[in-house]
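Only one protein chain is missing; all other protein chains are in place.
Each chain gets a letter, A and B, in the order it is written, and its residues are counted from 1.
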Amino acid sequence: MNIPLLPAERRAEFDAGLRHRAIRGGIAVVAGIVLVTIFSGFTVSLIVAALVALALYAVPWDLLRFGRFVVPAAAIILAILYPYYRDDLFQIPLFGVFPSTDTAVTMTIFIMMAIGLNIVVGYAGLLDLGYVAFYAMGAYTAAWFATPHFSEYGTHHIGSVGVSPESPGFHVSIWLVVLMAGLFTAIVGVIIGLPTLRLRGDYLAIVTLGFGEIMPQIARNGDDLFGTGFNLTNGAQGINPIDPPGFGNAISDLTGLPSDYLTFNADFLGKELGNIEVFYWTALGLLLFTVFCSVRLRDSRLGRAWVAIREDETAAAAMGVPLMRTKTWAYAAGAFFGGIAGAYYASFKGAVFPDDFFFNISVFILCMVILGGMGNVWGVIVGGGFLAYLNQEGLGNIGAEINETFGTNIDVPLYQFGIFGAILVLVMLFKPEGLIPSARRKAEFEEGVSDEPLYDVQR
Amino acid sequence: MILRKRGVLGFLILLVAVLAFAAAGCGGDDDGGSSGDGGGGGGGGSVEALPSASCGPIRQGSEEPQALIASDLPLQGSNRSLTTEMADAIEFVLEQHEWKAGDTVLGYQSCDDSTAQAGSWDSAKCSSNARAYANNESVIGLVGTFNSGCAKLVIPVLNRAPGGSVAMVSPANTYPGLTEGGPGTETGEPDNYYPTGKRNYTRVVWNDQFQGAANATYADELGLKKIFVLNDSETYGQGIANLFVKYAEKLGIEILGNQKWDKKATSYESLASRIKSSGADAVFLGGIVCNNGGKLIKDIKAGAPDVQLLGPDGWTPISATIEGAGASANDMYITQPGIPVDQLTGAGKEFTDGFTEKAGKAPNPYTAYAAQAVEVLIAAIEKGGTDRAAVSAALFETDITDGIIGDFQIDENGDTTLGKVSIYQIKAGEETFVKNVTPELDFIEG
Partner (left out) sequence: MATQARRLPLPTLAGRLPGYVMPAVAFLLVALLVVWLGVNLYKTPSEFYGLFLIGLTNGAIYGLVALGYSLVYGILELINFAHGDVFMLGGMLVATMVASFGLAGDSGVFLWAMILLMLVIVMAFCAVINTTIELVAYRRLRHAPRLAPLITAIGMSFILQNIGLVWKGARPTSVDSILPRGEVFSIGGVAYTWDKLIVLLFTVPVLVVLVLLVQRTRQGKAMRATAQDRDASAMMGINVNRTISFTFFIAGALAGAAGLLYALYITNIRYDEGFRLGLIAFTAAVVGGIGNLPGAVLGGLLIAMIESFNNGLGWATPGSDWTQSIIFGLLITILVFRPEGLLGEQTPEGG
């Protein structure tokens, strides 16, 4: 059979690869079908899903000419169509149903943050334990510029949706707000980074941890900042409501896109769509943007500079890589995506409270990066998605299933701390390069790096 | 080019296959065990259960439920025993009504808005729960929330719900801004929470304005002239501390300071020293006991032994305060909206006795509120049937006589007309009832 796009010289390799993977994939798929059928019953969706998975795995796509794009494209299409087929999917044993579209939005947002942290930790090798500060900054930017919070400064609307035009305060379109949040957070990231990035790894971790703790305290005390009476963050009461995203009436009349996400209701391709689906698709769009940027950064000169300083600072400096500037760029890039994710999440939830931001979130996002494979974007997506799902729905589902099957009354979400901690420890001990590692990272962990920082604290 | 066309063709085939699969999923019937959001046991026929990740299984009577009511409470963290008791009380009341409200057969699910990680309500969970309730057509009423911060997120979502605003009755929210403007609220409240313009939220407790005023009035009665205020820098604590300050100053009491206490601090001895040096005769602790309240009381009493401690209902269950602070909690006054459980009469007494028999111990005051809240909801469903908008509207016509917590109506804001605050004192490690105070409305509003 003449397979298009396959050069003749690759033929043998292709066949061998196909056979090898088809066998492995076939066994896994059959085992999966049997398992699911035993526990949850047989459904058509199970067979179709199995076939699609097999097709994507077994065929060595990267040997075909445009094959590199097939798996990502299929993944994107499956993700976009998720709200349509989600209800018909089979039930996974132990985990229960597939995540609802609501959970999928939260998962997507956390994956975005994980990709941002991946740039700092995975690409540049800087341990950042205060990522929650960037998330908070992004969220509060949305809170300042899309709520009636600053009413005493007059009424300023720039493309706002979902509020009446007389509503006081700053109301900027969420698209602009998201961008502003990203830029603002990046600037703050640079400011934080300038004095601290010269510290060696473990000190940097503690300092970022410190910033991660200071930020929520400022948020909590922000209703009377330093006694001046200026209400920056409204303290513990939080800021609400935050305007929803939307395209405004003009564009909506023209194209049918939702004018205001919260009041959206339409019928498209046989399914009734509500606000949750549009939130999901927008989040997916932002995620794709983040992934795109991340991949481009990785393959750029800056990305290579990051790899260089990660592996051997001294050699990198000797080769002319400007250490401080490169590290600061890593920080800024990570902060940018954290800010975007934070701002969008705030708009999705509709309010922001200082209690939303605590240290465990930083560790949680770090866990996502580590489980997935530091430095590998796809690994981070898979690992991140899985952990975000566990956090939102998974543990609760597992608990419900266990209690139902065995009649026990174990509160599984109570063990969340311990489970995530155990994941961190186990991954680091046995597979530190993560689930889907990059080859380079794997080598780094096995062969070791010249880890001594160039600048040190010696006098 | 032929090669390119064939590659594109292969690609398109894959695309079409996936789309066909999706379309097949849309059109046809649902398969066996995977309809809707799945999860909970019980009825799969006419009601759609709420996701089992947040909600327990459907509790129901002998008949299949036609509609669902849910409760949204923080089931993790330090309030766990109280909130699980409240959920049981709701089930108890439904059992008393034989799971029927008029002609409608009801089912009930208890949902959790907290995470173990946060140890209390979580804003992401609150908003996703709210969306689940709003989008699930079987849900016609909600008993919740417990925390006012969570309510700020839930009310607007339920208000905008596609099938009509979902009726909501809270047994415990005390933040004033949810139902009315005035002292202690911010600009734009409460209309921010009702984007459709029509109300759907009521509560059976009265808001913190009453409690703050009652505390201030009683402090004045006790002859306390200089009070130092502390708050736990959370929504409830800060709110009630600010309200107390407002009303106390109205009565001429001098407020020496309004500082936050850090719930994660090691000790508060230095804070106590500050209080002592300020010369205060009393300290008002605006916050909840789970925020390291026990240690705070111990240290204040050690550092400033002569101050009188005052606290709002964040220090209930009083047993928790006694357990946390030991002997130092003696002589502290704690207020609670409503009247003590053992002073309830009529339907209240019946409920208390029945529930004590079933649960094996006397109910907490908040449990009585939860029971009352579901009674109000049942009454509204009797009037409105399964139509969400009708049930919401019926809430505001509530007129209860011989209810569990007494006789009251719900006014057009959603607040109750009851306003009694009871004051307890801890004496020798036991809570003793002191008296009831009902602050005047014009004192509160003015």
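Everything that follows uses one rule, which is that a residue touches a chain if its C-beta (ideal position, glycine included) is under 8 Å from a C-beta of that chain, and two chains touch if they have at least 3 such contacts.
Not measured: the values here are computed from a predicted model.
Contact with the chain not shown here comes from a single listed residue; of B:Phe92, B:Tyr108, B:Tyr175 or B:Trp261, that residue is B:Trp261.
Of the listed residues A:Ile27, A:Leu51, A:Ile251 or A:Met428, the one in contact with the hidden chain in the full complex is A:Met428. The hidden chain makes contact, of the residues A:Gly201, A:Gly256 or A:Gly285, with A:Gly201.
From the options B:Ser270, B:Thr345 or B:Thr401, the residue with contact to the chain not on display is B:Ser270. When the whole complex is considered, the residue among B:Ala219, B:Ala320, B:Ala371 or B:Ala394 that touches the unshown chain is B:Ala320.
By the touch criterion stated above, the residues of subunit A touching the omitted chain are 121, 125, 127, 129, 195-196, 198-199, 201-203, 205-207, 209-211, 213-214, 217-218, 221, 359, 363, 366, 370, 414-418, 420-425, 428-429, 432, 444-445, 448-449, 451-452, 454-459. Looking at subunit B, the residues touching the absent chain are 76-78, 80, 116, 119, 233, 259-262, 264-271, 273-274, 276-278, 289-290, 292, 294-295, 298, 303, 320, 323-326.
We adopt the following convention: only the chains that are shown with their structure count from here on.
Our note on geometry: subunit A versus subunit B, Cα centroid distance of 32 Å, whole angstroms.
Within the complex, the subunit A residues that touch subunit B are 4-5, 40-41, 43-45, 48, 52, 55, 64-66, 70, 73-74, 77-78, 81, 84-85, 87-91, 96-97, 100, 102-103, 106, 148, 151, 167-168, 220-221, 234-238, 240-241, 262-263, 265, 269-271, 274, 276, 348-353, 355-356, 358, 360, 364, 391-394, 396-397, 400, 404, 411, 413-417.
Put simply, subunit B touches subunit A in their complex at residues 3, 6-7, 9-11, 14-15, 17-19, 21-28, 30-41, 51-54, 57, 76, 112, 115-118, 120, 122-125, 127-128, 131-132, 135, 149, 152-153, 156-157, 160, 162, 186-188, 192-193, 195, 233-235, 237-239, 260.
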